[in-house]
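Mind looking over this structure? Questions follow.
The other protein chains are all here in position, but one chain of the complex has been omitted.
For reference, chains read A, B and C in written order, and residue numbers begin at 1 within each chain.
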Amino acid sequence: MIGGGPGAFIGAVHRIAASMDGEIELVCGTFSSDPEKSKQAGEMLYLQSNRVYSSYKEMIKSEAELPAAERMDFVSIVTPNHLHFEPAKLALENGFHVVLDKPMTFDLSEALQLKEVVAKSGKIFCLTHTYTGYPMVKEARQQIASGKFGKIRKVYVEYPQGWLSTYLEGAEHKQASWRTDPSKSGIAGAMGDIGTHAFNLAEYVTGLKVVKICADINSIVEGRKLDDDGAVLLNFENGASGVLFATQVAAGEENNIKIRVYGEKGGIEWKQGDANSLLVKWLDKPAEVWRTGTGYVSSYASHNSRVPAGHPEGYLEAFANHYRNFALYTKARINGTESKQEWEDFPGIEEGVRGMLFIEKIIESGKSNIKWIEINQ
Amino acid sequence: MIGGGPGAFIGAVHRIAASMDGEIELVCGTFSSDPEKSKQAGEMLYLQSNRVYSSYKEMIKSEAELPAAERMDFVSIVTPNHLHFEPAKLALENGFHVVLDKPMTFDLSEALQLKEVVAKSGKIFCLTHTYTGYPMVKEARQQIASGKFGKIRKVYVEYPQGWLSTYLEGAEHKQASWRTDPSKSGIAGAMGDIGTHAFNLAEYVTGLKVVKICADINSIVEGRKLDDDGAVLLNFENGASGVLFATQVAAGEENNIKIRVYGEKGGIEWKQGDANSLLVKWLDKPAEVWRTGTGYVSSYASHNSRVPAGHPEGYLEAFANHYRNFALYTKARINGTESKQEWEDFPGIEEGVRGMLFIEKIIESGKSNIKWIEINQ
Amino acid sequence: MIGGGPGAFIGAVHRIAASMDGEIELVCGTFSSDPEKSKQAGEMLYLQSNRVYSSYKEMIKSEAELPAAERMDFVSIVTPNHLHFEPAKLALENGFHVVLDKPMTFDLSEALQLKEVVAKSGKIFCLTHTYTGYPMVKEARQQIASGKFGKIRKVYVEYPQGWLSTYLEGAEHKQASWRTDPSKSGIAGAMGDIGTHAFNLAEYVTGLKVVKICADINSIVEGRKLDDDGAVLLNFENGASGVLFATQVAAGEENNIKIRVYGEKGGIEWKQGDANSLLVKWLDKPAEVWRTGTGYVSSYASHNSRVPAGHPEGYLEAFANHYRNFALYTKARINGTESKQEWEDFPGIEEGVRGMLFIEKIIESGKSNIKWIEINQ
Partner (left out) sequence: MIGGGPGAFIGAVHRIAASMDGEIELVCGTFSSDPEKSKQAGEMLYLQSNRVYSSYKEMIKSEAELPAAERMDFVSIVTPNHLHFEPAKLALENGFHVVLDKPMTFDLSEALQLKEVVAKSGKIFCLTHTYTGYPMVKEARQQIASGKFGKIRKVYVEYPQGWLSTYLEGAEHKQASWRTDPSKSGIAGAMGDIGTHAFNLAEYVTGLKVVKICADINSIVEGRKLDDDGAVLLNFENGASGVLFATQVAAGEENNIKIRVYGEKGGIEWKQGDANSLLVKWLDKPAEVWRTGTGYVSSYASHNSRVPAGHPEGYLEAFANHYRNFALYTKARINGTESKQEWEDFPGIEEGVRGMLFIEKIIESGKSNIKWIEINQ
């Protein structure tokens, strides 16, 4: 693991998620740019001291020199955005598979470079867009792909948060500080942090690409350097239209990301606040409540669930699903055994490039007085 | 009553709403452009046959000639949009107060004319924007006006329906036919029918005017002559921003109009699907569920509720609240007795003009490639 | 109308419910045991002064002497329990149909007498058990009767209120006072007031009779003379078992009466808090949300609904359904025209006798140390 030392939120999430299913063991890491802090973190995680490194460069180099049976199989990178590209590139070039936190890179240019690096390396790359790891999100995608709702017409996706309603970065708040700092986050704040999740969710669930956007991007809290709010009109490749909004100043909101999709005959609704249910709606018959862990869901939903229906699974399990699928797929590749399509269903380099394109275009649109901006790549 | 004969939906709603609280009695009407149908409708409503008229002109003329104690006190107009202006004008000019269904007129020009007619007549005018009749919508407005949430920053309002997902106007469907016919509805379909409700709700609850819009307007079902879908980015006079969407092709949706408003410290959420609850959210303490009929709600919410907490009141009661308030206010005016501010809280000519302005501008914006269109009047 | 003067809650509800659908007009009444108060109430209701009476005896006598075309068609009795039997008996014996508030009488003995009076009179009798007037409750009954869930096994019904959590009857609280006074309510408090509603709902929805009960009856608030709380184990005639609880000391609860019924293959759930939905559950497929006002519900649900799906109908509409059905059925009888089975579906004398039996037996069981008490009649 690279990053995820004291005070980090997402590093601990990655560790829990990775270890949950007994397929992955943390063997080494560099947890902080401060070697002393990195060492302490390694101790707290019960790592062998000789495998706690003072820099990612040292780690990749040293691990690459270990015998194949001992060295790490892949690396998880959980640093702020500006520290994604270089370690990912180095790891891939040294023969390691990579799991990377989102948004993928600091800017679109890095994303396109990384795509080439991945292709050249032949290594497996996973981008942790958490929400597509939920079993009922996968169920939604499968049902829409089946055509049962007819042509998709409308997509509404939203991600309201409230935690940045005040000028938290003025206080000593580690999470708020880097996320609102252009030198660490890139050109976007909320749009990069949570807008990309909403965008990814919409494209994943519908199986459709957004081709045009029209955005209203705001920096609402006084003194804030990046956007903390945005709303976007969407056009999809098949002619469907939609709305995406993401905000970090909806005081009182937590993390209730939600998507609704409508086709000619019906549609779906899913939200993290009731993550184990998928509401399926019909034009002319009762809505249905599809549930995680039941006998009637698709193989994709079943595979990504651990406990019987009614025992809720949550955010960490969704996150763990990406790790588990990445691990199963990677092991099959390493061992030359057969993989399953359910295992290959985790976000990768394409989703990362789309996300960075979204960030670039949405900020451009926010500043433009032209209504529609194309977002083809 | 003018309109509301066989096959009409909203006429029956007006009659139930008007009679609910025992303040208003139906005494005369012209229910159809076909005198025979009008007569039959009058019989079914137990009206005296000599007060069932064959045209609104005849009705207004005849009623005006009756002694004051006998003649109708006001007229309710529940015809399609293109038949709003003329009868309303005639009634006002003949000394009758008017209750009119929304949207107010066929176009903005008529709306502005009607505003002058109302002013000149000195009569009382009520526009039945149903949703602002709900007690918890009134509670939301009062709480926001109190300043407890600080400055308002974000407004999300939505009205998803699904009933026009197919080409219903191709079948013999009276409701669908006139609503999708430009000669009866005016330039807008869904935006006039339900978009105006969402717009009115947003301005009422926040007490703020929208000043700029950017709209994506669609006619999705093949063959349809008017819009059946739209999404709009909103800017408010105080700098707040928001999103409004209204659609009639969200297959499986019914009439779950919903609004969320966020200020610096918290906000509110209300939806017709849980109409007797108002969710009040806070940045740093538990959300609260305010309920109709309790002892702790504002005088506005209390006044507009009839039964103890937990016994749900619905759409007809919300509608009836407008009628009841209109009646109480009108009686006070007629009798020269004191009115209460709670009675005067019903939508009137200003809301009607704003609605027609919204329709004109949103259709203009939908066709424009300029991003922001002003909506000041 | 008999009763329902100043300070009464249920009288106003009856008047709104009766007038809602334009089938019933209030023509006369005696609203209070105090003739002056009765007169004032009559004026406020715009009645002719000569048809506001100072006693129910006078009213029934005088109305009976009016020409058939003028006199009232039926009488609504909305007094406290101890004043139900005598006026109902007198009205029936003088040829008037009767609508009576629940519980039907002061005790079981009166109930059995009234049953005979009804039979002998040949008049129509309606008991206003509100909750079976809801369209989705009727839908539940129809679906269970269809056999689609197999044999019914379990029934859970509950009615939690909190309003009597303090010694309200010690203050001047009219509603609390008579409901906790054995000389007005009879032997039961909460069990008579709301327990009977829960019991009636269970028997109506399942179509099954309770045959044995085991009750825990409590008077929790200090100084209270009657029960304010109870829980009951139930056995039904087909072998199904269940639980009923009703309480008035669940502080914070309003009126969320709820029922769940399970058969071999699935079941239903309905609650007043979401009155327009019926949750239908299945052993091996997704739960379904059936909704009022849709095209797919039974004729019983359709008939008892007024507005399109998504526009909520509530308590007053449910109440009005009983009045409307009673009126339609009574008119058909008077006019000798055909009635429909949907019209005849309102609670009557049988339900009233069952309710009084329930009260007698539940109080007996509460005091007994024998576990099971039979409740056959």
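What we mean here is this: a residue touches a chain if its C-beta (ideal position, glycine included) is under 8 Å from a C-beta of that chain, and two chains touch if they have at least 3 such contacts.
Just so we're clear, the structure is a prediction, and the values are computed from it rather than from any experiment.
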| Which of these touches the unseen chain: A:Ala275, A:Ala301 or A:Ala327? | A:Ala275
| field | From C:Ala188, C:Ala287 or C:Leu316, residue that would touch the chain that is not displayed | value | C:Ala287
| message | Considering the complete complex, identify which of C:Glu58, C:Glu116 or C:Glu264 is in touch with the unshown chain. | response | C:Glu264
| note | Residues of subunit A touching the missing chain are 9, 12-13, 15-16, 19-22, 25, 45-46, 161, 163, 253-256, 272-276, 291, 293-294, 306-317
| note | Residues on subunit B facing the left-out chain by the touch rule are 280, 284-291, 294-296
| query | Which parts of subunit C are in contact with the chain that was left out? | reply | 149, 153-154, 156, 158, 160, 162, 165-166, 214, 216, 218, 220, 229, 231, 233, 235, 241-243, 245, 247, 249-253, 260, 262-267, 281-283, 287, 368-372
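Just so it is clear, only the chains that are shown with their structure count from here on.
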| said: Using only alpha carbons, which chain's centroid is the nearest to the whole structure's centroid? | reply: B
| note | Cα centre of subunit A to Cα centre of subunit C, whole Å, reads 55
| request: Averaging only over C-alpha atoms, locate the centres of subunit A and subunit B and give their separation in whole Å. | output: 43
| message | As a quick test, compute the distance in whole Å between the mean CA positions of subunit B and subunit C. | response | 34
| Per-residue overlap in subunit A, given as positions that touch at least 2 other chains | 287
